[in-house]
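The following block contains the structure, expressed as structure tokens.
The complex appears here minus one protein chain, its other protein chains still in place.
The letters A, B and C name the chains in turn, as written, and every chain counts its residues from 1.
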Amino acid sequence: MDSALIPQGVKRCPFPQFALWIGFLSIFMLWAVVAAGVAWIKGLNTTNLNDYFGFGAWITADLAVIALGGGAFFTGFMRYILGIEDFKHILNFAVIIGFVCYSSALVILGLDVGQPLRSWFIFWHANVHSMLTEVAFCISCYFTVLTIEYIPLVLENRQLDKIPLVHNFSHNLHRIMAVFAATGAFLSFFHQGSLGGTVGVLFGRPFGFREHFAIWPTAFFLFIISAMACGPCFTILVTRITELITRKKLVKQNVIAKLAKVSGWLMVAYLALKMIDTVYWAMVTLPNMGVSVMDMYPESPFTIWILIAELGFCGAIPAIILITEKGRNNNFLLVPATILSCFGAILNRYVMTVQTLALPVLPFDKFVNYIPNWVEWVTSLAPFVYLALLISLSYRYLPVFPQEKELNP
Amino acid sequence: MSLGRRGFLQFCLGAGAGITFSPLPWKLMDDISIWSQTFRGIPIEVPVPPVGEVNIEKSVCTLCPGGCGISVRKIKNRAVKIEGAEGHPINDGGICILGVAGLYQLYGGARVKGPLKRAGNRGEGKWEEISWSAAISEISKKLSQIRRNGSAHTVACISGKDRGTVPQLFKRLLTAYGSPNFISMPSSEDTERLGLKLMQGEDASVGYDLENARYILSFGSGLIDGWGSPVRVFRANSAWREEAVKGLAKVVQIEPRLSNTAAKADRWVPIAPGTEAALALGFAHVIIKERRYNKNFVMNHCFGFEDWTDNSGKVHKGLKRMVLKDYSPDVVSEITGISVSKIVALAREFARAKRPLAVCGRGKGSTPEGLQEFMAIYALNTLVGNINKTGGVRALPEVRTTAWPGVAQDAIAKRGMNQPRFDRAGTKAFPVTESLFNQLSGLMNTGKGAYTLSALLVYGANPYYTAHDKAAVAEALDSIPFIVSFSSHMDETAQHADFILPSHTNLERYEDVPTPAGLNVPIIGLSRPVVDPEYDTKHVGDTVIALGKSIDGIADSFVWDDYESLLKETMGGKWDTLIGEGYWKDAGYSPAAWSSGFKTPSGKFEFFATGLYRAGIRSHNDNDYLPRYKPVVLEGDPGSYPLVLIPIESTRLADGAVANPPYLTKTVADTVLKNNDIFVEVNPKTAAAYGLSEGAVAMLKTPTGEVKVRTHMYEGVRPGVVAIPTGLGHSAYDDYLSGKGVNANEVIGTVEDPISGLDIAWGSRASLVGII
Amino acid sequence: MFPFCFEWHWDLGHMVFHGALWYALSILGIGLTYAAIKSFIDLKKGGHH
Partner (left out) sequence: MKEEHKEGAHGHKEKYKYGMVIDLDKCTGCGACMVACMTENNVPFRKDESNKLVSTAWMRVFKATNGKSYPDIDVCYFPRPCMHCEGEHGHAPCVSVCPATATDYNYETGIVSQIYTRCFGCRYCMAACPYHARYFNWWDPVWPDKMEKALSPDVSPRMRGVVEKCSFCFHRFQRARDHAYAEGRREIREDEYQTACTQACPADAIIFGDLNNPEHKVYKLKKSPYAFRLLERLGTNPKVYYLSTRSWVRRAGDNYLAGERSK
């Protein structure tokens, strides 16, 4: 039925089966659209956010998807700037993931603000000292970059490519892609960092505040490294899931392994720095504010176990698997490791936003917990469905995996 | 043209820098910005309050009897803010939470917008709009008919207070009509006035010179929880705090719960509920035993301290003998739960202190205390000789105003006035009391009244809400066939009325405001119309005059054209001062000297209330005439009701006839009201004993009723005590008020003081059972 | 963001931030324009890669 659109030389499932799958995903997306509509039309009183939790599921989701989408910039950075050619086999896919993550982040940010129609004030009345300004600018710019990176892939669709102008355009974009990738990497380093900075600069919030290094809080740097580490993990994880669903090998193991290795060592670096940061925070920063580290982990769910889970189970364990040759070449170790790593990143982002706000700072204030409601849950989880949707479409109609033909003759 | 990668990169660098510093992007965005911010001319759909000429109008707040001066900020003809009037002797710029929220009474919901006649069943909420003239004529026709039938005395009036021209006008209406049944709502002032009459022989209110007192012994008075004239007491409290820092003042709060007053006091004495009189007499014991009392005053100006012999030669017990025998610290400690050493220490502190003052009237003073309890606490002031002294207590006379012409009573009126009062006040049962609202429900519901009431006028009171044992009161009042309410708002009582003749609110009318409870100087305030009436309402004074003029046979007593001219005439020479200053203060007032200050037959201060004997109360037990602790027997047996329930009175919840504006409800903590659930406070120990956790839902049962509550654990409550906030649980008014929590009066019954007959229920026996 | 907004005060941060921002934006814009123009030119030339 749609065979004319499918790239040549590859096999795809029958159209009805595909349509059913897309329909299934669309139902969830529709639900998310309804949720978003409710929030936009009726206002944020339809969520469980409140004056104590100005930031909640949505900001966590924003920080998380941006961290997970970090694979795009970092793979591009390695491919174009460092010139590691192996990564061109997975770059297209990383770009799609990045595109989904960043577009979701923008939509969720649009949901999260009280006056969405005024969102552009962030550009217009920008306060250059605000980390959020930097985030907004860089995310929007970088989203443009991702779009530019994604466009040539779309244009490579068999039918579109037949049009000479389109063909030329995609070709020319390809030619100067290094410039875009470099700009994207530049922007990404900043906004990944700034996202850490958003919490790190809150000197009224002992849990989130971090000492400054140059003009940035240490969280700035940690967020960059953690995004560089977990982004590729997410790319690997999604690749493996795609391979599982399509029952095809799509990327050669050496590419995956190399990416895993880089990610693993970055995780090691991240963990080392994070440990130093945490110890300094616990031993110096907090006591200066009159609080002890155990004050920061007062009650469920914010006990010390959440820190152990983040750095141990979701940090050290995947890092060890990824840096060992056997580990990263064994799917039964690699996949759990990437899952743990991604979960660790999400947990880190959750803790940095929600726990920061949950802990009372005034001694006579009380601890308040927050559980998102359906509007927030649905819209926060929608990016994953959206990802499945866009991957499904792209995989079917675009030459996403350059090695696919070779691996599936 | 060939552009290599390197060349292209160079081009980008240059062009990027160029555009960055050009004004192009900046200007474009500015245009969009301006367009979007003025979208539809206004930012989103939010009212834009119109500007206009600013006017400040001075008046006096009448939302509580505190008598504070207010200045109302107006924009053209809109009142936009109420502030305390600077320089006013009572509040000098300060204002309480209710006063500052007062615009809700004017502009808010639940106003009765014009005269209404009941259309459906009682309380059903179906009304028929009616014109003022038709309403007045229908009501006066009805009242004339009752009068013709010889039942003039069966018409009663319930008024929120009994002083001031408006209550007096109602009283006049009844007097001319022929009914003795003018009933004012009770407060602790009733007992205090009675006590003063007996002990000092004066018709006066107790004036507490709080401002100058330096050792304040408060027997449960919520000094900063709304007692007396609230702002005035706050200000006195602040003065004490300033002196306390220097070690020159001290406040001791005796109360079963750590109220705001207790928390701010220098010492909190958590006493067993209801035993304050015993403690006062315990203090008296120590003071007398250690001869720390003011010998000059007690020996020369007091009667009944020592034993005395009457004309028949019978020896009567004096205060000294009784106190020394019955109230040793050991005994008192047993009763009150306060240690002997603390009793002795506090008594000594009080006696030694410079300008000590004992204060009574629990909470806001909305429930009277027992007569002998008042006498016991007041006796402490006597013992230290602070009567009529700076920083002490004094009998404060009413400000004199021009007397009205006498009531022209016809034969019907005379006959009616000769009937006994329905509430038995001033009859043989309770000869010394003036008004006994609490007797109504008992007499009516059991049919034991001397006659049945056939009509009721209600003004400035909301008995369906504010009276103890709400259900019984509602049952009693419902049995009256004809009820007219003069309320400005659709309150619980108005809901049950047959006619509502809505009055102007306090910001729309003139009214004199008499000296507030507890004040140390005689003062009169003038409430003035600040804005034009919002609705088709009428000044209640004008309504009464109109009724007086149209009821058959009594028009001669209502010669005034309108209320304003009546008020002007009544205030006489003070009117100009009132208009100019907003108040008239008796600048020349000073308390009488001891030698001439007592109007009792003995010319002395009487510990032994011989007035009771003269009024016809006969007892063989001398203790019945002396200050005394007589335990209040609360209804219910301790087995089924192991706990004691006490009310929590707070400034943030108006619990009287003026309902709580939503602004106030907004300030109430979520441990008092959460959604529509009310929280009762219990000590964690008590909670544990009954298996209750924080926020647990429970049934609060008392002999009077049962209500669903949630529990809040608070270490500031004495174990074994449950404390319930007052001022919630309205069923009338608008959605902002009704249905929130429960009315504490549903679970607090009545207890009769044996001498005065007043309801002195400071609480109730109770049980608290968790609901799973 | 701009001097004509009220409550404006100048800051070194503005230079750094806006410098970097417009720099990045310009590169993206120019890059895209370049690719588009070049595609037309290529098309005119009849070149097909």
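Following the convention adopted for this analysis, a residue touches a chain if its C-beta (ideal position, glycine included) is under 8 Å from a C-beta of that chain, and two chains touch if they have at least 3 such contacts.
Keep in mind that this is a model prediction, so the values were computed, not measured.
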Q. Among A:17, A:254 or A:288, which residue is in touch with the absent chain?
A. A:288
**Q.** Residue of B:360, B:717 or B:768 in touch with the missing chain, whole complex considered
**A.** B:717
Q.
For the chain left out of this view, which of B:140, B:205, B:665 or B:702 touches it?
A. B:665
Q) Per the definition of touch given earlier, which of A:177, A:202, A:346 or A:375 contacts the omitted chain? A) A:202
**Q.** Touch list for chain B against the chain that is not drawn
**A.** 37, 43-52, 73, 75, 78-84, 91, 93-97, 99-101, 103-104, 106-109, 111, 224-225, 230-231, 234-235, 237-238, 241-242, 244-245, 258, 260, 263-264, 268, 270, 534, 651-652, 662-670, 673-676, 683-685, 715-719, 734-736
(Q) I need the residue numbers on chain A that touch the omitted chain, in ascending order. (A) 43-45, 49-55, 112-116, 118-119, 121-122, 124-127, 129-133, 136, 198, 201-206, 287-292, 295, 353, 356-357, 361-365, 368
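Here is the rule we use: only the chains that are shown with their structure count from here on.
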(Q) Can you check which chain pair, B-C or A-C, has more C-beta pairs in contact? (A) A-C
Q) Quick one: chain A and chain B, Cα centre-to-centre, how many Å? A) 63
**Q.** Rounded Å distance between chain A and chain C, as computed from the means of their C-alpha atoms
**A.** 26
Q: Name the residues of chain A that each touch 2 or more other chains.
A: 123-124, 175-176, 179
Q. At which residue positions does chain C touch at least two other chains?
A. 18, 24-25, 27, 31, 34, 38
Q: Spell out the residues on chain A that touch chain C in their complex, using ranges where they run on.
A: 123-129, 133-134, 137, 141, 144-145, 148, 164-165, 167-169, 171-173, 175-176, 179-180, 183, 186-187, 190
**Q.** chain B residues within the chain C interface of the complex
**A.** 1, 3, 8, 11-13, 15-20, 25-26, 30
Q | Touching residues on chain C, where the partner in the complex is chain B | A | 2, 4, 18-19, 22-27, 29-31, 34, 38, 41
